[in-house]
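Reading through the structure tokens given below for one structure.
Of the protein chains in this complex, one is absent; all others appear in place.
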Amino acid sequence: MIEELENILERYRKKGGNIIALLQDTQESLGYIPRMAVRFFSEELGIAASRFYGVATFYSQFRLKPVGRHKITACCGTACHVRGAEKIIGGLRKELALPAGEDTTPDGEFTLEEVACLGTCSFAPVVMVDGGVRGKTSADVIVKEIKAIRKKPDEG
Amino acid sequence: MVRINIDGKELQVPAQSTILEAAKNNDIFIPTLCHHPKLTPFGGCRLCLVEVKGFLKPVTACTTTVGEGMEVVTSSPEIEELRRLVLELILSDHPNDCMVCEKTGSCALQELAYMYGVREAEYAGERRNYETRDGNPFIERDLEKCILCGRCVKACDEIQGVEAIDFGYRGFRAKICTSYEEDLDCEFCGQCVAVCPTGALTGKLWKLKGRPGTTKEIDTVCPYCGIGCNITAHVKKNEIVRITSAEDTWNEGWLCVKGRFGYQFVSSPDRLVRPLIRTAPKSGMPSLGRKGIKWGEVFREASWEEALDLIASRIREIKETHGADALAGLSSARCTNEENYVFQKFMRAAVGTNNVDHCARL
Amino acid sequence: MKDNTVVRVCMGPAGIAAGGKAVLEAFRETLADRNIDAEVKEHCSSHQVGCLGLCARDVLVEIGRNGSKTSYQYVKPDMVGRIVAEHIVGGTPVKEWLVDETFDTFYRKQVKIVLADCGRVDPEDIDSYIAAGGYEPTREVLMTWIPDDVIEEIRMSGIRGRGGAGFPTGLKWELARRSKGDVKYVICNADEGDPGAFMDRAVIEGNPHSVIEGMLIGAFAIGANKGYVYIRAEYPLAVERLKLAIKQAYERRFLGRAIFNTQFSFDIEIRLGAGAFVCGEETALIASIEGERGMPRSKPPFPVNRGLWQRPTVINNVETLANVPYIIRKGWAWYASYGTEKSKGTKVFALTGKIRNQGLIEVPMGITLGEIIHEIGGGIEGNRALKAVQTGGPSGGCIPAGMLDLNVDYESLAKAGSIVGSGGMIVLDEDNCMVNMAKYFIQFTQAESCGKCVPCRVGTKRLLEILTRITEGQGKEGDIERLERLSRGVKTASLCGLGQTAPNPVLSNLRYFREEFETHIRDKKCPAKVCKKLLRYSILEEYCKGCGACMKACPADAISGDKKKPHRINPDRCIRCGACFEACKFKSVARD
Partner (left out) sequence: MTNSIPEIEGMEVIFIIGSNTKESHPVVANRMIKAHRRGAKIIVADPRRVPMVKFSEVFLKMRPGTDIALLNGMAHIIVKEGLLNGEFVREKTEGFDQWKKSVEEFTPERVEGITGVPKEDIVRAARLYGLSRKAGIFYTMGITQHTCGTDNVRAIANLVMLTGNIGRESTGVNPLRGQNNVQGSSDAACMPNVYPGYQKIDMPGIREKFEEAWGTALPPKPGLTATEMMDAAAEGRIRAMYIMGENPIITDPNMHHTIKALGSLDFLVVQDIFMIDTAELADVVLPAACSFEKDGTFANTERKVQRVRKAVEPPGEARDDMSILLEISKRLGYDMGHDTPEKVFQEYGRLWPAMAGITYRRLDGGGIQWPCPSGTHPGTRFLYKEGFPKGKAPFSSVAYCPPAEVTDEEYPFVLTTGRNLFQYHSGSMTRTVKSIEKHAGEPYVEINPLDAGRLGVRTGEMIKVASRRGEIEIRARLTKRVSEGTVFIPMHYREAAANVITNDALDPVVKIPEFKVCAVKIEAVR
């Protein structure tokens, strides 16, 4: 992990940047923001660790825990809302048996993420499964997909 | 200087001052919670909202600088309603335990709640609750009492340059955090405690020892380094229960961990309380912290009379047999000027030697 | 056989969502099999709006031959074979799959300025933008104009901030120009946060150079040499396109030093938003670009005086900037000829919700809501009744069905208790609960509140709690008054735009649908049958066949009854999930 962090730091020092950029790069290469990454950057750059944490917890993009192998993104935009996004999310949480307040299954397989708006309102309700957009969808459709993913051995 | 008008009063105020400063310096009261004169303005609590002619919405007095001919109204039914609502909202997410809170009596929030007669919250609802407590040995952090005014964050950054804490999360979940919410591990200067307007930050040693108003307060000087910070000792039942420093002292109320939290030595059970006279021969080697030595077997307690007589007679003997310069005295950089003066006078005039020094060099 | 046929398949997010890839492949294969040498283009991916904008009908396929264009809607892979056979080979379009008549009315009332070139130019090829007259305005301005002329031109055009607040752009630029400072910045706010609005994404994906040009001209006007585009990371395609466009602009020396060999130099950097709605607010956005928590700062000082790194800074939204080159090209008078006296030009709206023609529309300011709904939008979906139109997203409000002759412009909408905002326009029908809508928006703003100031941090939370209890049948007498007092307080006392507008949905819904709130509170009923906890389920014996489907479906074992005999729901056990309602094939489960 260290050399990844050093690379990120290298880039940061070259083109100059800020805490957010640094964290975005970190998450990009590690999938989340580990404690030791913050410690590392804080020591190397003399920027207080508390500031990294403040930024990391402010923006919804950043994760302090590893993300699941499969990512399901449910749009909660207004259009999706009026077309029953809540129902879908409810159904998915039930299917994935997500503990309250958690967005990733204990086995680290699935992460269910809710986003403000994917900007495909005309296709509401919209859900993304591992990057693939599913328009005019429903809980059942997605649940089927989840079951399918569970079955076939993960190739990634 | 610019000319402004606050509540009908024509005033001349420094051009760069904020409306709040201008008002304060002219004894016009504007309620505040997040503002602190020694820290940069924040504008979060919204209590200092005032009406400025020509502005569509009320502005915060703490962040708005005055302008020539500015007309300000600090109190109107609308403004007071807003302040009241803000207080109701703060209290709707604030524990109701003033009766056991260390801050009671010196709490800015309590004072304003009293002023505005806000009691049970009209907007009662969910309250933050944090089970985990910070395990550090100096500072009690009760974040349920935190009003997110940000003073502690600023003090830690702007005054102490440590930045051990910062705002974390957002919205209703916003919270003052250390990195990854570990236990506080900083310089423990306690500037954050000093600037906290509520009971969110207090000294762990203070707990239930006595609140301001119930203690005797004595202004004196810190017993530690050579800077001589001015401190106030809070005393109850002949015990120091709290050390604070006033904002108007030359050290601006800032202290370090020793000055603010290092006062327990005064009431230590290990203090010497009676003169001791050696009974056993010298072992030659001090214990250097080794435990289990029974001083009773080395020294015996004696009356002052006996001890002082003994000292006087031995000094006289040695002086007679070996001369005054066979005696020497070491004074202390921790004693007062008067005591040091007396000590050297004692060595020179009473004992008769210039063999007198102190630890300045060590 | 040689042919000049061009097949365009919609591959915008919506298109992809509808299975555009498969359709595209189908065409490629079928044409290859029949070795027809026809061009198959990814269409909507670049022209997602420009060409059709009717994404609701994706996958849309456009077939152009000998200059004529024909469009198919709802295309599925299995339809491709026939289209190729009959249309491309046979030459006669497949009638029943063509787009229907409302397709054209969708355009009649629209006026395209910002979106005009979306679709005509290839966003990934700067030349096609130049060919369409791109960068000419910049050249002219840089070489023959003085900054004050530019500002004057923009001021006269009357264009106002398209991001929401509607602050006159010319005035903003003038203030920034007059503000002292050797270093100044231009920021393009592409942090399109309003749920239900996506025109900024569309413009950047469809015509990124128009935005770059807008920034160039703005920078020249105020005397800035550095610009930032603050864009949501959630828009990967837009980010990609923008990066490419900037790269190409640098290659052509439209960016960098000595542009068009003048003294003027300008650089643009992209900053990715990290997911915080509040960063749409100017000062929060600035904090975010500086890499800090996006917590708004008190105004004054305003960004035009002390903004990014304490320097004078102009922040304009994407749509605003994209207008600029066209205003320069055709002149302020032409632009000002559209719109009303106070609201000039056109505005792009994202028309969504319960409406037939969904998608982006660009209309002249002042057009009536009715024209938009019925003519452009083709009326309400299904045969439900229009209930209201929500505009301005979480900062806006609802316009009830009765006010369809309302003109859509800054003043009229404001008077009606809503705002133009960034241009979200969600159509609601009788199946939408207005209390639930208010709750939804407050839920959103509450989750996005930065937490700096008390009214927004705690106030929105309390608003949400009250609305929630109302939708759950726990509403108390006085709750409406509580909501009103709190909303007013949050509006005036909050630090930034987010808090100052957050209560709008509540206030406007209370204004037009007060009785719906009262019904929830007093009768514990939700007329739109949306608020689950207020619904009552019962079985109509006369219709029940006793098939037991509902019994199986019920997760709470609340349904009992023998086979072939009418079943019964035990109201005490019923958790009101509606499973039985959906399970029953005989419509014998009643819900009220």
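For the reader, a short list of remarks on this structure follows.
Chains here go by letter, A, B and C, matching the order in which they are written, and residues are numbered from 1 within each.
Keep in mind that, in the parts below, a contact is a pair of C-beta atoms (placed from the backbone, for glycine too) under 8 Å apart; a residue touches a chain by one contact, two chains touch by 3 or more.
Since this is a predicted model, take the numbers as computed values, not measurements.
When the full complex is examined, the chain removed from view is found to touch B.
From the set B:C101, B:I165, B:L201 or B:C256, the residue in touch with the chain omitted from the display is B:C256, counting the whole complex. The residue touching the chain not shown here, chosen from B:E10, B:E131 or B:D270, is B:D270. Among B:G8, B:G54, B:G117 or B:G161, only B:G161 touches the chain that is left out of the view.
Residue positions on chain B in contact with the hidden chain: 136-138, 158-161, 187-189, 204-205, 216, 218-230, 233, 235, 238-240, 250-251, 254-259, 261-268, 270-278, 282, 284-289, 295, 298-299, 304, 307-312, 314-316, 318, 322, 324-362, in rising order.
The criterion applied here is as follows: only the chains that are shown with their structure count from here on.
Between A-B and A-C, more contacting C-beta pairs join the chains of A-C. Each chain gets a centre from the mean of its Cα atoms; the one farthest from the centre of chain B is C.
One finds 53 Å separating the Cα centroids of chain B and chain C.
Computed centre separation for the pair chain A/chain B is 44 angstrom, with centres defined by C-alpha atoms. Shown for chain A are the residues in touch with two or more other chains, namely 51, 54, 58. Of all residues in chain B, those touching 2 or more other chains are 167, 169-170, listed in ascending order.
Interface residues of chain B facing chain A in the complex, by the touch rule stated above, are 157, 162-170, 177-181. If you check the complex, the residues on chain C that touch chain A are 12-14, 16-18, 54-56, 58, 192-198, 201, 233-235, 271-277, 288-295, 350, 352-354, 358-359, 390, 393, 424, 426, 428, 432, 437, 440-441, 444, 448, 450.
Of all residues in chain C, those touching chain B in their complex are 276, 278, 293, 295, 297-298, 300, 446-455, 457-462, 465, 482, 485-486, 489, 492-495, 500.
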